[in-house]
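Apart from one protein chain that is not included, each protein chain of the complex appears where it belongs.
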Amino acid sequence: MWTDDIAAKVAAVDAAVWSRMLELMVLSRKTDERLIKLYHQGAIRGSVFASIGQEAIGAAAVLNSAADDLFAPCIRDLPVHLGRGYSPVDIFRQALGKTAGPTRGRDGNIHYGNPGGGVYAMISHLGAMLSVLAGGVMARRRRREKTIGFAFLGDGATSTGDFHEAMNLIAVRDIPVLVIIENNHYAYSTPTHRQYRCENLVDRALGYGVDGLLIDGNNPGEVYITMKDIVEDIRSRPRPFLLECDTMRMRGHGEHDSFAYAVPRLIQKYTRRDPIRMAVRGMKSAGLITDEVYEALEKRVEAEVREASRQALAEPGPDPATLCDGVYTDA
Amino acid sequence: MWTDDIAAKVAAVDAAVWSRMLELMVLSRKTDERLIKLYHQGAIRGSVFASIGQEAIGAAAVLNSAADDLFAPCIRDLPVHLGRGYSPVDIFRQALGKTAGPTRGRDGNIHYGNPGGGVYAMISHLGAMLSVLAGGVMARRRRREKTIGFAFLGDGATSTGDFHEAMNLIAVRDIPVLVIIENNHYAYSTPTHRQYRCENLVDRALGYGVDGLLIDGNNPGEVYITMKDIVEDIRSRPRPFLLECDTMRMRGHGEHDSFAYAVPRLIQKYTRRDPIRMAVRGMKSAGLITDEVYEALEKRVEAEVREASRQALAEPGPDPATLCDGVYTDA
Amino acid sequence: MREMTYIGAIQAGMEQVLREDPSVVVFGQDVGGFGGAFKATEGLQKQFGEDRVFDTPICESAMLGLALGLASQGMRPIVEMQFADFATTAIHQLLNNAGTMHYRTGVSASMTVRAPCGGGMGGGPFHSEELEAIFCHMPGIKVVYPATSADARGLLLAAVQDPDPVIFLENKYLYRREKQLLPKHGDPVPIGQASVVRNGYDACVLTYGAMVPETLHAASHLSAEENYEVMVVDLRSLKPYDEETIIAAVAATSRVLIVHEGWRTCGFGAELAALIAEKAFHLLDAPVRRVTAPDVPVPFARELEDVYRPHADTIAQALIELIEF
Partner (left out) sequence: MREMTYIGAIQAGMEQVLREDPSVVVFGQDVGGFGGAFKATEGLQKQFGEDRVFDTPICESAMLGLALGLASQGMRPIVEMQFADFATTAIHQLLNNAGTMHYRTGVSASMTVRAPCGGGMGGGPFHSEELEAIFCHMPGIKVVYPATSADARGLLLAAVQDPDPVIFLENKYLYRREKQLLPKHGDPVPIGQASVVRNGYDACVLTYGAMVPETLHAASHLSAEENYEVMVVDLRSLKPYDEETIIAAVAATSRVLIVHEGWRTCGFGAELAALIAEKAFHLLDAPVRRVTAPDVPVPFARELEDVYRPHADTIAQALIELIEF
């Protein structure tokens, strides 16, 4: 059902969607590149975890979502944050631990969300957010009916007990969550063949009694159009859906990681299949963009991102006197 | 591979196996019946959790096991305990909390094992023992090569994160464990359609990249012969196997439970398919037993069990002064 | 007024909040048609429907995550652990997820986790645990532990109203042993307030849960037999605990005994002793003593469990030693 004639459907994606998707991916990429630079300059504590190479997935999800939908992004979903209400300056504030940032300096790197944009802040414990998202969706549907959830997990996260418990629970209770596995070949240093023994992770769908599909996660058109069909379907006939996206982590686990274990062949393959490149190629062949327009977009975004990082860097960090505020609601 | 011509294979099971299996099932049944009586007489604290109706599964596993194999029985596996070194008096000691019992009064009901017989003592937390068993098998195979593991879980236990983590781990590491799901239609009061949404639990095998099979768990011949094939296979080519056995819990979750939620049709169906009845029927038609011989067996076992319970009842409970002994190995 | 058992009061509290507040849902293993392993939710699904009171598979982590998600969107979930012991499979959902949500993101999570705990009935090592010390160590989490029917209902109402995650510890030994005449409609008992359940001046006992009635027995016995008058403080809330009442009890008696049913090392009693050693040191005339379970898995056999759990007589004995120190 999902595989037939993707090409024709992709061709039918309209120009506005294409350009929003491209813009979101470029914004994410440039923001990541800036974060990496800041990290290597010593401005960021801890580490930086980039979404580079995986942008099509988060971007397509955002473009297929409604305002009331809920998201549980994971490590590599910067496009979700940027597409659901945050601008680069918020991302830099988060990474730099600034007071005005999403977690007000209380947490760093990828551990943030945007309640106003329906985005949960992940905790590190992989798999733990899927059931939280499910509860959020359940709550909203009691009031507004049409909310669905978008959950993101890496290949490694599927090994956790939490992934399983939540998958089974949402299947039993027909909670409409699009569970997106971003299979990027590695969990930290661990390649997928040491992470699981099944052929593809989508093979797990059957065991939960849910529908599933494996797609090319680096092909923005395919990701967009597949999600579009699924989203319409589960919004009207509520139930989970397991979508495995083949992709590749193009950097170390975090910027502290030399990535020495990476198989060069994989890097080469996915460099050629870079989602932004693929989008530009597709748009060019459809006459939707020119090299000049793309370069102008890149420049504009780069400038915006540079300015945002400058702004965030200049902002104050949290006041130490606030350390104990807000552990509880009234305190 | 496992399904072809089971009937012929069952017919080929030899007389000695049949009678050992029958004896083990009857011994388990009579021990359970006695435990139930003791509970309702107020002699047993807590509750009693019967294996009645599911005896074929544990019995067949025991008869297919080698001395060095390891077991992780769960709630309804009295035949495993009785087949791997314990006699009814040990079971009564356990239920009554006697010093000479398997846990010396420190734990009750089903929470016991027999290290000498390769049987782990389960903890209550469902699913937690599968990885423990896997570690045991891994350790033994480093020394003696041929050990395999037999793990038992209820339908409800498959919903736990622990089940998933351990399944995935043993699949990745090719640890030879026969994972037996005793699908007895209920987890406490919860019917299977509120426990999982897949068609059959064996559908999960694919997602772990392991072989799986669904069989009639109340047909002793089928269970025995299927396990025989699997055991030979995974012993020589080490890897896990997921075997779902369709069966029925014929009593409440524990004897404290009125079982009012039970669907009468299910009880009727599985009463007709009682594994002991089926064994006797099969043996009779094969000329391996007569009504008289069977009745004599029942009588003998009943007497043995009654005597065992009397003996256990007369024994002393633990000395309160030993409360703190053995929390650590040297203390 | 009607007589309510401790568990009946918990049930009545849930009935009341389900009736009065549409944002309340109740879920857990077997809590629906079956009414829960201990029958605390009996009849609730029938009354409020499968939408409000529902069964889950066996998945403590997903259950707690679901509750957090519901709470994050303004619902007020009550989730039942079949036994507190099983919450140990999902400590991260409490400690790391629920406990940090408001601090990190400013989103409140008003959720109540009911956790049946305690021993005395042969539950053995996995159905008798007292885990309050672990729960109280978690920033962002509140913990209450009633000892009477009135407090059971009142603290449940307060927990559900509270904007933050509350772990509601309920003692299985008290379920049908504790009874009180209570009005039909319950009022919340404020979280964070201890209750002085007996007055005295020779010593005070700080305790909670099933040890409250044991301690009261010990105190009456000492009054009758030894002419010692012992103050008994039922803490009711463990986090936050009622520092003021505790210090006042120490000031009034100068001798403190701490009694609980959980393990000794790093148990909740240690926190109380530390508080007193720091803030009420000058008020003390004798060492602060703890009567607790030993550091041993909860044993099954009556012979063992009887000595494992503190009893009126062990408490009385400790009090005599303390008073005569």
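By letter and in written order, the chains are A, B and C; residue numbering begins at 1 in each of them.
Everything that follows uses one rule, which is that contacts are C-beta pairs under 8 Å (C-beta built on N, C-alpha and C of every residue); 3 or more make two chains touch, one makes a residue touch a chain.
Since the model is a prediction, treat every value here as computed from it, not as a measurement.
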Displayed chains contacting the withheld chain: A, B, C
Among B:V48, B:L82 or B:V172, residue touching the chain not depicted: B:V172
Residue among B:E55, B:D107 or B:D257 that touches the chain left out of view: B:D107
Listed residues A:N114, A:T160 or A:N200, member touching the removed chain: A:T160
Absent chain, residues of subunit B that touch it: 102-103, 106-107, 111-113, 115, 120-121, 123-125, 128-140, 142, 161-162, 165-166, 168-169, 172-173, 326-330
Subunit A residues that touch the omitted chain in the full complex: 45-46, 97-98, 103, 105-109, 111, 123-126, 128, 156-157, 159-162, 187-190, 194-196, 261, 317-320, 322-324, 327
Touch residues of subunit C, complete complex, unshown partner: 61, 85-86, 88-92, 95-96, 99-100, 103-104, 125-126, 133-134, 136-137, 139-140, 239, 263, 265-274, 276-279, 281-282, 284, 286-290, 295-297
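Note that only the chains that are shown with their structure count from here on.
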Centroid-based (C-alpha) most distant chain relative to subunit A: B
Distance from subunit B to subunit A - Cα centre to Cα centre, in angstrom: 45
Subunit A residues counted as touching two or more neighbouring chains: 161-162, 165, 168-169, 172
Multi-chain contact sites of subunit C, meaning residues that touch two or more partners: 57, 59, 61, 89
